[in-house]
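Here it is, the structure in full.
Removed: one protein chain of the complex. Kept in place: all other protein chains.
Each chain gets a letter, A, B and C, in the order it is written, and its residues are counted from 1.
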Amino acid sequence: MRGTVPVLRGVGEMRHLGLVAALAILVVVGLVTRPDNFATASNLISILSLAATIGVITVGATFVIIGGGIDLSVGAVMALASVWATTLATQSYGPVVMAICAILVGTGAGLVNGWLIAYGRLVPFIATLAMLVAARGLAQRMSDRRTQLIQAENSAIVDLSTSRVLGIPLLVYIFALVVVLGWILLNRTTFGRRTYAVGGNPEAARLAGIDVRRHTMLLYALSGMCCGIAAILIMARTTTGSSTHGDLYELDAIAAVIIGGTLLTGGRGTIIGSILGLLIFTLITNLFILNGLNTSDQLIAKGLIIVVAVLLQRRNLKERAP
Amino acid sequence: MRGTVPVLRGVGEMRHLGLVAALAILVVVGLVTRPDNFATASNLISILSLAATIGVITVGATFVIIGGGIDLSVGAVMALASVWATTLATQSYGPVVMAICAILVGTGAGLVNGWLIAYGRLVPFIATLAMLVAARGLAQRMSDRRTQLIQAENSAIVDLSTSRVLGIPLLVYIFALVVVLGWILLNRTTFGRRTYAVGGNPEAARLAGIDVRRHTMLLYALSGMCCGIAAILIMARTTTGSSTHGDLYELDAIAAVIIGGTLLTGGRGTIIGSILGLLIFTLITNLFILNGLNTSDQLIAKGLIIVVAVLLQRRNLKERAP
Amino acid sequence: MQGIVKQFPGVRALDGVDLDVRAGEVHCLLGQNGAGKSTLIKVLAGAHQPDEGTILFEGKEVRPTSPIDAIRLGFATIYQELDLVDGLSVAENIFLGHEHARFGFTNRAAANRAASEVLARLGHPEIRPSTEVGRLSPAAKQVVSMARALSREARLIIMDEPSAALAHDEVANLFRIIRELTAQGVAVVYISHRLEEIREIGDRVTVLKDGRTVAVGLAARDTPTSRIVSLMTGRNVEYVFPPRGGRELGDEVLRVENLSARGVFSDVSFSVRAGEIVGLAGLVGSGRSEILEAVYGARPASGRVLLSGKQVRRGVVGTVRHGMGLAPEERKAQALLLDQSVTANITLGTLPEFSKFGWLDRKRERAEARRLSEALDIRPPDPERPIRTLSGGNQQKAVLARWLLGGRRLLLLDEPTRGVDVGARAELYAVIHDLAKQGIGVLLVSSEVPEVLGLADRVLVLREGRVIHEGDAAGLDEHRVLDMIMNGKAA
Partner (left out) sequence: TSNEPAAAPTSAAPAPAATGGNDQPGERVVIGFSAPAADHGWIAAIAKNAQATAEQYSDVEFRPVEPTNDINQQISAVESLIAAKVNVLVILPNDGQQLNQVALQATEAGIPVVNLDRVFPDKLAYRTWIGGDNYGMGVAAGHFIGRQLQSKNVSNPVIVEIQGIATLPLTQERSQGFEDALKEYNFTVTAKQDAQFTVETGNEVASSLLQAHSKIDALWNHDDDQGVGVLAAINEAGRNEFIMVGGAGSANAMREIQSGNSVLQATVTYSPTMASSAIKLARLIAQGKGMSDLVERQVPQSITLASETITRENVANYMSLGFES
C-alpha cells in the first residue's frame, strides 16, 4: 500500500470513496443525458478551466480550514488583486509585473488577515469578513467601479487561457501545479504537519514548541497568495480586472473543502477531498449548462445533489468509523 | 446582583462593555456629523425598523451557533416563507393564515435542516448550504420569479410596519418581543442551558442523558421559526413576498452573532451581545447613508470599523481574563 | 454482565467479559492499560452498544441503548475523561440533564443550594456553585464530576479512575463518601491503577486482561499483590523504583530565580543539575503545574529562568529550541492531537529532527515512533492508529514518548504516570531514570508522594505557591512530606 503513487492512493482511500462515487454518478448522468456533448475533450477542458480559478483558491482555503480558521475574504481579495494588477500604472510594466503584483496584493491581504487573527486575536470569521468588505470597497475605489481591460500589449496574460499545450489551456496546468504543490506542502513537510497540529489542538501545538501565531499568520498569507494566483487566472479568462470578480467564491470554496471531508473545526482534512468536492460542484453546473435546464429547478436539484453526495460520503465514513 | 433587572444586567456586564463603547462612539459620530437628522425620533425608529427583520433572525442564529451549529439558509428560508405566504392561494385566506403560513414554512424548513444534521449526520455547513440553494430555487419556482404584492384586503400585514403604538411601529414591538422571549428561553429554561451543553461539549451532554439529536433538531427548527417571523416583518416592510428577499442575510446574522461574543465553535454566547452586534452594523449603514458616503467608501470604512469594534471588545476581555 | 463482546474496527476491545456486582459492595476493576475497563463500563453506562452479551440488573435483563436509559435504570457514571461543559456553571454541570425546573423554567437558587450541599458532602465547600467550570483546576473538575454522579439517585455508581487527578487527602474524602454510599446499599464499581487504594476501599476484585475476564470476585484485601499483578500483566512485575545513585550529577541545567506569578506562586527559586531528578510535592492547587508552565515559558511570570546559565527567550518556542520539554498534566486538552496518528503525536515536538529544509523524512519518523512505542509498550503496537482509539494510559505513554526524542536537556514531567498501569509504571520509572543517567535534568510533579520520593533525588515541598522545604529525597519519608504539605510545618 505504502509504495503506490501517493496521489492515487489518496484518491483510492476509503474516505474519498463517497466523493468518487458521487462524481461517477454525475459522469453517468452526463453520458446518458448528453451522449454527444458531455464526454468530448472540449467539454472536459471547459470543466477544468471553469474549476481552475476557484480550485486554486480552494487549495489555500483547505490549509486555512485544516489550521482551524476560515477565510471569507478570498473572493474579494482575488477581485482586489485583479483590479490592482490591471490598473493603467501596473499594466505599463508588462505582464510579468502584473502577475507579480496580483500575487503580492493577495499575499499582502492574507498577511493582514493573518496578523489580525494571530496577533490581534480577532476571530477569523470577523477578521476575514472585515477584509472581504474592505477589499471589495478598495477594489471598487481603485477601479472606479469600472471593468479594467487588459491591454493588447499585455495579452500574454490572456494567453494563459487561450494558448494550449497538448490541447490543454495553460491555466489548467497552473491549477494542477498548485494542487500538487499544495498536496506536497500539506503531506510531506513540517509546515503541513504543523498545520494539522495548530488546527487540531492549538494548545497542544503551543506546548509542543510550535509558534502557533506565526504559523496561523502564514496560513492566511498562503490563502491570500492563492487568491493572487487565482486573480491571474480570472484575468486570463475574462481579459479584465474587476471589483465584481469572485463574488461569493468564499461560500463555494468553503463548501468544496467541507464536502471534501475537512472539518470546519480544524485538524483534519485533505487537499484531494477538496478538489473532488469542487469538481462535483463544477460538474453539476456543467451538466445543467449542457442540459439547458433554465428554471429554478436547477437550484432545487443542486440542493438535493449536495445532500445526496454528502450522505453517500457519510455512509461510507460510518462503515469505517466505530 | 442577582436582583437587578436581568436585561440591564446583561447590557451592563463587562463582556458587553466593548460593544456598548463601540455603539456609543457611533452615536457620537452621528450626533456630530448630522446633528439635525441623527438623533430624531423618526431616525431612531427607522434604525430599529431596519434592524427588526434581521434582528429576529439573529436571535434564532444565536441559538444555533451557541448549540455548536451554523445556519446558512436563514435568508433563503425567509424568502421562501415570504413567497409561500403571498401566493394567491394563501392570500385568499386572509392575513392571519398568511402569518401562520410563513411561520410554518420557516419552521418546516428548519426541521428539515435539523433532521439532516441531527439524524442524517450532515455537517451543518453543508446541510444548510443545500437548504439555502434549494429554498431559493423553490421560492423562485413558486413565485415564478415575480415580486408578489400583498393584496389590499390583507393590508393588515402591511399595517405591522405602518401602524404605530406610542409612535413606534408594531414590528419593532415584535422584534423586542422575540428578543425578550429568546433571552428567557436561553437563560431561564432547561432548553437554554442544554443548548450551551450541546454546543460546548456534545459528548458530555449525551453522557449526561440529554437527547443531543432531538435538541439539535429543535435548535434548527427554532431558527427556521425565527426566519418565518422575519418573513412576516419583511412582507410588512416591503409589502411584497419575493425570492430575492434576505440575500446574504446569513453572513450578516452570523457576523452580528460573532461580533456579539458568541463562539463559532459553540457553547458560549449571549443574545444581548448579538443584538448589540447587529445594532452596530445597522447604525454604521445608517450613518453612512445620512452622510451620503458612496458604497465603495462605505465598504472600506465598514471593514475598518468591524476590526476596531472587535479589538475594543477584545481589549476589554483581556483585562478581565486572568 | 455476562459474555460482553465489543468490537472496534481492528480491535476486539471486549472479548467475553463477565462482571457481577452486589448491592452495597465496592467492586474493583483492574487491568492493564487497554485491557478494556473503560470500554466495559461504557457499555454498562449505555455509551457503547455491546456486540454480544447480556446485562442483568436486579434479576432482569436490561439493555441500556443510550446514556439516558442507563441513568433511568439508576446507573451513574464518572468517566475517565472529564465530561464537563466548560461554559456552564458548576451547579448547571452537576444537574445537567436533570435540572431543577418547573415547566422547563430553571430554578437557579434551588440548583445552587443543592449543588452546595453535594459539594460540601464531598468536602469541597470552597467550590462555588455559580463559578464557570472552565475556570476550575483539573482536580476541582474531577470533584464536580463526582458531585454530578452523586446528585443522581443512583443504585450503581461507576467510577473510572476517579482518583487519578486527586491528591492524597482528596482520595480519603472520596473513600469516606463511597463508604456512606455502600452503607445505603448502593453498589460501586471502582477502577484504579493504585493497588493500595483497592486494598483500602475494595471488597472484591475482577481482573481484565486483553478484553477477557481472568479472575472474578477475588477478595480485595487478602489477595497478594503479586498475584493480582501477575493476573493483570501475565508476568511478575516488581512495583519498585530503580535504585538511586549510580548517576553522575553534571552541571546546572536549570536555574530558577525568584519566579512569581500573582496569586499562584511567589518567590520560587531552585535549580536542577544534569542527570538530576527534582520532585515537586504539594497539594492540588499548590501551584506545581503553574511553576512548570512558567519555567517552560508557557505562562507569564516574573523572575529569571536560566538554562545552562543563559537566560532563554521567553515563550515555548525558545525553551523547546534550547532543549526543554514538557509533558503536561491534562493530556487531552494540552498534549494530544486526537485525530492524528500515534506517530504524528510522538514526533510533534521534535519535527525539525525529522526534516531537512522542512521536508519530512517520514520513514525515519515512523521508525522512531515504532521504536518508542515498543520501548514504552504502547498498545496496540501500531503507531499509525489514530491516537483517539488508544486507551487513556496508552495515550499518556505517547505524551511522554514525545520528549524522549531529540536530545532534550531538561524534561518537565507533570503527573507523568497519571492513569498508567502498574506494569507500565515500572517501565516508565526505568525510562525516567535512564534519561537522567544520560545527563538529562528532570523536574517532576506528582500527586503521589511515594512516587516523588522514590524517583527524585531532591524534593521541593510546596504549599500555597511557596517552597516550604527543600532537601534530599533520601532523608524524607511519606509521612513527613504529607505533614508538611498539610500543616505547612517546615520540619
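Here, contacts are C-beta pairs under 8 Å (C-beta built on N, C-alpha and C of every residue); 3 or more make two chains touch, one makes a residue touch a chain.
Just so it is clear, the model here is predicted, and its values are computed rather than measured.
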Among the chains presented, those that the missing one touches: A, B
Option from A:Thr58, A:Thr128, A:Asn187 or A:Thr239 whose C-beta touches the chain left out: A:Thr239
Listed residues B:Thr58, B:Ser73 or B:Ser242, member touching the removed chain: B:Ser242
Contact residue for the chain not shown (choose from A:Ser49, A:Gln91 or A:Thr195): A:Ser49
Chain B, residues in touch with the chain not shown (by the definition above): 34, 36-37, 40, 42-43, 46, 49-50, 86-88, 91, 140, 144-149, 151, 158, 161-162, 169, 234, 237-240, 242-247, 285-286, 289-292, 294-296
Residue ranges of chain A at the interface with the undisplayed chain: 37, 40, 42-43, 46-47, 49-50, 53-54, 140, 145-147, 149, 158, 161-162, 234, 237-240, 242-245, 247-248, 285-286, 288-290, 292-294, 298
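We take it that only the chains that are shown with their structure count from here on.
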Overall pattern in which the protein chains touch one another (line/ring/star/complete/other): complete
CA centroid of chain B to CA centroid of chain C, Å: 44
Chain B residues within the chain A interface of the complex: 70, 72, 116, 120-123, 125-127, 129-141, 145, 243, 251, 254-255, 258-259, 264-265, 295-304, 306-307, 310-311, 314
Interface residues, chain C side, partner chain B - complex: 45, 47, 66-68, 71, 77, 79, 83-88, 92, 96-99, 101, 104-106, 135, 148
Chain C-touching residues of chain B, taken from the complex the two chains share: 188-194, 196-197, 199-201, 203-211, 267-268, 322
